[in-house]
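My structure is below; once you've seen it, I'll send some questions.
Here the complex is missing one protein chain, while the rest keep their positions.
And then chain A:
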Amino acid sequence: MAAAQGLSSVEDQLQQLGSARALVLTDPVYWPQVLHGILPIVSGPVVELRRWGADFLAETFSTPVVEAGEKLKLAVACLDTMVRLMDERESGILKSVVQCSASVYPLIFRYICNNREDAATWKKMDVLKSKILSLWDTGPVGVRLCCIKFVQRVILVQSRGVTDPRLADRSEVSLSTVPTNHPVLSLPALDAEAQGLLDRLLSVLHEDPRQENTVTTTTTTTNDGESSRITGILIINSDATLITATLNNLAQLVKTRNPIAAKIVSAVLSFNPLAIVSRSNTIQNRLMMQCMEKTVRVLLLNIVRANPQGPFTAKVSQHLTRLTRMKADLLEELSRKRAAPTPDNDAVKRLKTDQQQQHAVVTPTPTPPPVPPQQQIINGPMSYAQLYSLSTDVAMTSFDGQQLPLELILEIINRSMYNVQQHNLDAAISAVRNRYAAILSAPPPAPPQALAQPSSQSLSYAPPPATTDEPHTGPLPHTVENKIGKQEEEDKVESNDEDEEESELQLGKFCLPPPPTLSREDLRESSFDAVNRIFSVIDQFDKTSLVSRKSKLGVMRLAASNWDREGWTTLITRLATRGMGGIQGEDIKSDASDDYGGDDGDGDDDGYDEEEGSSKLQKPSALSNFIRDKLYTCIIEDFRGRMDIAISWLNEEWYNDRIMAKAQPNRQPQYKIWMMKVMDGIFPFLEGKDRMFMRLLSEIPEITVELLQKVKMLCLDPDRAVLGIQMLHFLAMLRPPVRNMCMDVLEDLWLNHTELRGQTHKLILKWRPEVLAPKPAAPLDENAGTPEIQVAVSAPSGSVNGNSAATAIATASLSDNTNNTAMAT
């Protein structure tokens, strides 16, 4: 067709070829015809036509619209042309021919399998193959990428595919296609070639020694840095290109060529896509790192997804996790590195600011001028600001530091104290000291009135409290600490007013006036106020549920480390217990008689405060008792919601008792008093559904017989009997030290309250079966037992020793338990 018109211009020919192509694209039937027509001109002298022809060849064997059988026929016809085109030096043409060869290779292979005698065609293919393989390492990148594809096709063809004939794809070409005893195709040779090509293909994934070379040359030839950097980048570039191209060719090999799959996967797993950045950390290398990492990821996931039960799944997922972590670490490290030094940048910036400063005629600290003389002359009376400022910058000296927020100033001071050079600081201090000495020695040249007037205005003068009345002194002597500097200065100013001869800057002996002494009542009032405020704060947190209040930190938790409800609770409970430990002693003598303790001891207290009157036990301070009472009220108000407060408070009390027992042996233990008081407050309001109460019972540090008696009373209330027995059951089961105490109660219930036997039977059977066993004289036993038990239960609620003694007397069978009667902690 087009070839026939040899005389027409190249443009015309190209145009005609273009329309021929348009024709086959719309109607592929003409494709073989057109291809045969163009073969002569592809071999012709006009390079433009050869370019076009190469592209058309590639397209012919790529396109899905031409049938495979047709392509096979065309392939044999085109081989000569392709071999010729492989001698071209234009990348575009080579690319097309190699792409074309990749498509043609399986076709020719199959053709040879079926046409044993056609050695000539195979020979041509072999030539074509060797030409391509020689370009694989030396050609331009675009061509090498096509070579990679070609090599993948060769490996696919020359390795064993699916062994199961039922699964084999008929259209697929592999070593299995080769008939036995083929005169041209030698199975071992083909297989070996494929293995060799595979090794070469995978070699790009291994550390490339050339990389090291380029890096070393880059580092050694620093004077010629620019050019070596460029070559380095080019090599790294092509590597990223070749590596991703290789990776994207591997999935098919792994999935369809079982024998070589393991080798490929292990090569991919040993490939480190992150290494490129460690060679040189440029934006491009970081980008390439991401690209390669992502390509590896997609490839591995594709392989695993194709066969989730396959041998690589575990290894691959492990590798991907590791890769993610390594990448995250690397990126973090890079961002840290990038953040730290960019020395030239910094230098430039510093230079700039330096220049600016010089422009503004600032003489910074290095060698401060001893005394700016003109300043002293111009305004003789010196303010503190003037005294201390070493800068001669007008802007700096006129700047009012008080405008800045205190936090910012502290921050600035902190930072600069860390950064200041010691000798600079020394120089500055001595400079100020000299100034100060100079001013003190020189009499003020200006009349003092002129000075005192403006300064007293500017400083919002407040009379020192020592000389004036004290209506403004609240619970805290406010402002005094904050304004020491000012006071000092004001003091000075005032003394100037009085004594004009004295230097206005003389500090003299100033002592802070003592805060007004608070009366005992005031003191108590304000302490109570403070405590009340803490309680109101705790109340504000009261909305959340008990569960969500639980700290998640476990043992790492520090008490009161953050100001939440728990923190405040800890604070207030410790304030009540240990907090007042030190001042307890002094309070006893003065306060105990008349103050809070006295009012408190009304009515119901007497039961457990019985030692109060008789002994010389130390009583707690008024304030701690006040807090305790507040805690008690707080808990009783809503014992279901504030059970946690009760638990932490009672634990604190118990702990404090233990601590104080060593330091002050005659101190009155508080735990039992308040524990019983709380229980007394709660028990009447318990309902059958209050199973949460068991938590309180299980978490308080010490359970006494008295408490269990209360539980017993609960068991006798038909409404709450279940709860009471559950409590005993729970304690007996999970708090072994009190088990016997609980069993005593249960035994008592068993013996004396037959209506509860249905519920107690199981428990008695479990822990005290001997009660059930002997029944020779049941009524007698019962009669005999009852008073004894009652002795036990109605034992005076005195000291622990007395209690256990009473129990010991009660029954012989219980005697071995008495040692445990005391406490479970």
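In this text, a contact is a pair of C-beta atoms (placed from the backbone, for glycine too) under 8 Å apart; a residue touches a chain by one contact, two chains touch by 3 or more; residues count from 1.
Quick note on the criterion: contacts and distances are computed from a predicted model.
Engineer: Can you match the unshown chain of the complex to its UniProt protein name from these: "P53 and DNA damage-regulated protein 1", "RNA polymerase II subunit A C-terminal domain phosphatase SSU72", "Ribosomal RNA-processing protein 42" or "ABC transporter domain-containing protein"?
Structural biologist: "RNA polymerase II subunit A C-terminal domain phosphatase SSU72"
Engineer: In the full complex, which of A:92, A:259 or A:737 touches the chain missing from this view?
Structural biologist: Spelled out, the listed residue whose C-beta touches the missing chain is A:92.
Engineer: With the missing chain put back, one of A:40, A:140 or A:515 would touch it. Which one?
Structural biologist: Touching the chain that is not displayed is residue A:140.
Engineer: Which of these touches the unseen chain: A:43, A:195, A:252 or A:752?
Structural biologist: A:252
Engineer: Sort through A:58, A:157 or A:627 and give me the one touching the missing partner chain.
Structural biologist: A:58
Engineer: Suppose we count only contacts with the excluded chain; which residues of chain A make the list?
Structural biologist: Answer for chain A: residues 22, 25-26, 58-59, 62-65, 89-92, 94-95, 99, 102-103, 138-143, 145-146, 149-150, 153, 233-234, 237-238, 240-241, 244-245, 247-249, 251-252, 282-284, 287-288, 290-291, 294-295, 298-299, 301-302 touch the chain left out.
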